[in-house]
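One protein chain is absent from this view; the other protein chains keep their places.
Our next item is chain A:
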Amino acid sequence: MVILREGICPGINEEFIKALQSEDIKTVEDFVSCNPEELAQKCSLSYKALVAVRRVLLAQYTAFPVSGADLYEELLSATAILSTGNPSLDKLLDSGLYTGEITELTGSPGSGKTQVCFSVAVNISHQLKQTVFYIDTKSGMCANRLLQMLQTKTPNMEEQMEALQKIKVFRVFDVFSLLACLQHLRSNDLQKASIGGGSVKALMVDSVSAVLSSMLGGKQNEGMSLLMQVAGELKMIAKDFNIAVLVTNHVTRDGNGHLKAGLGQSWSHVPRTRVLLQRVEDAETSSLRTATLTKSSRQACHLVEEFDLCHWSEEKRTSISGKRKLEERSKP
């Protein structure tokens, strides 16, 4: 709802607004929906002035169409695919995280979502040398763990510090601070980053369900509206700044007992790709996980890949190295 005020555009002064208010027109939408001829006859305003103001308001507030060919050119040059560092996960995601899209990781507690986020962040900051914004809502961010992961990649202290500096952490604990943080990023930091030097290529929110699920349910509409606003902010950030967004979500069971992502039907439309993480069944304490692709616009669904959280960059084991791994595990 955009309220008509004087100064909102040239040509609108106080008498103009008063004349419109006598016809019960207080917002821009009401004004634009009215026929200017009828309005000119009812109020004492000139037809020309009404048409001119209408044109200026439309030019100010509408979104403009872009030709498909131009959009395609822009996308070809701007879209990037960020490898996660883990070949199995990359295969599942069709070579990695795509910029301009939201990818979702779901899984029950302990399935490794935060560890996967860490590994991906470390890979992007160290291997690809790009900045990562990490929004932590569960206090799960642990810089020591990041350092540990970097130490397995390179023994050089300077490189480790450089990579750590590229991961910027924001702590928010409720949905309003999350919205404020996202809006602040959109209007300040991301613009500065894209002009300045280092480019931000990834944004992670771990986890989005921690702040939203407490707002849902009951009879109030506020929770759903906030959910859609968070979704809108994430999508705008992803598209306008060409960033890959990775969010984590919890799981619930549906009517048939199958696992499905949390936050309900309305949220389920938001991510473009969804991966479900699960522990491997018979190994309670191991670091093996399976990832199942449950939603994708590029690959057939229900592809499953297995990987090891501790050995992130290694290929999926073949039968030879499998035996070696078994031997390693049987050691004390």
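To be clear about the criterion, contacts are C-beta pairs under 8 Å (C-beta built on N, C-alpha and C of every residue); 3 or more make two chains touch, one makes a residue touch a chain; residues count from 1.
Everything that follows uses one rule, which is that contacts and distances are computed from a predicted model.
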Chain excluded from display, named as in UniProt, from "DNA repair protein XRCC2 isoform X1", "Tubulin delta chain", "serine C-palmitoyltransferase" or "Aldehyde dehydrogenase family 3 member A2": "DNA repair protein XRCC2 isoform X1"
Of A:225, A:286 or A:313, the one touching the omitted chain in the full complex: A:225
Touching residue (missing chain; options A:28, A:211 or A:288): A:28
In chain A, positions touching the absent partner: 1-2, 28-29, 32-33, 37, 40-41, 47, 57-58, 61-69, 71-72, 75, 79, 216-219, 221-225, 227-229, 231-232, 235-236, 238-239, 264-266, 268-270, 272, 295, 297-298, 300-301
